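The following block contains the structure, expressed as structure tokens.
Complex shown without one protein chain; remaining protein chains in place.
And then chain A:
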């Protein structure tokens, strides 16, 4: 649908990821200098110039698998390590948070304000590092340039595209359950009270006009909700009060990050079935990965001096248990790839799978061959 959705998806998911990692780094008492290095490394990679260039090109949204692979790589852009279970949980939290924000946006263009909230927080994370700060500022400019001229109808198309991406995801998140913004069935609470969006009137008035334009009658009706007037307009510029709280950091050290795996429904299985249809963009997705990995020094996981592991769960046992008990329908099927050498633009020859030639064969086949192969990837 909309060919301008990917940058917003990436930046907002990235922002959520940083909020969660920041919280975990504090909760696990990782030394401040290491924690800062992790945040700086990830943000530098996120805003890599070549990578963003690729991202901002008009294109269809990537598949869930491809996007998950991008974030997998991003999370490992530094000395921090995450086990499979923790990475799964991190991604669950990121996606459910942004789904919530997209759903709750009063107007479609408020998604841009949500994006600015994330950008503002990212800027704050790197405020002491001028080089990264300038990358972030440049990205603000790109966002403003690309999105502020769009009409409301075009923003709604972006929103509808995002909602298709998030369709059928109902993972329960502790912090949402506690705040009563999510029900126990995983669906978000959509309040029928509160301020109406800017540009909308509180429902309840019927006006009848004569042919010459004068008002003949006024009638009131009961709107069934409890609405109030719109709040003032948020800032769509580099600085300013965004007004909306959506997209701001909802985690603090004391609030744990938890998800509940139970309650997978038939619909999530069907959703993966729909998703396994052939993706003609697989080649472009791998191009993006190439750019991302191109801007990245692969950190060796072995070194115990600088490297450390972050756990998204309370204990190691919990993490292990989560990996074993994760329902099949919710596995992301990450493509495991390791870049060895970037030759030229023909992407498919550059990657040699860590796993054997079987996976490489499958990888090649994503690009050229029918749909059945994709579903073989787990």
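One rule holds in what follows: contacts are C-beta pairs under 8 Å (C-beta built on N, C-alpha and C of every residue); 3 or more make two chains touch, one makes a residue touch a chain; residues count from 1.
By definition in this document, contacts and distances are computed from a predicted model.
Trainee: UniProt protein name for the omitted subunit, picking from "Vacuolar-sorting protein SNF8", "Dynein regulatory complex protein 1", "WD repeat domain 54" or "3-hydroxyisobutyryl-CoA hydrolase"?
Mentor: The record names the chain that does not appear here as "WD repeat domain 54".
Trainee: Return the single residue from A:144, A:177 or A:202 that touches the missing chain.
Mentor: Answer from the full complex: A:202 touches the omitted chain.
Trainee: Considering the whole complex, not just the chains shown, which residues of chain A touch the missing one?
Mentor: Within chain A, the residues that touch the unshown chain are 1-4, 57-60, 103, 106-108, 151-154, 156-157, 159-160, 163-164, 167-168, 170, 183, 187-190, 192, 196-197, 199-209, 211, 213, 219, 221-225, 227, 266-267, 270-271, 274, 277-280, 369-371.
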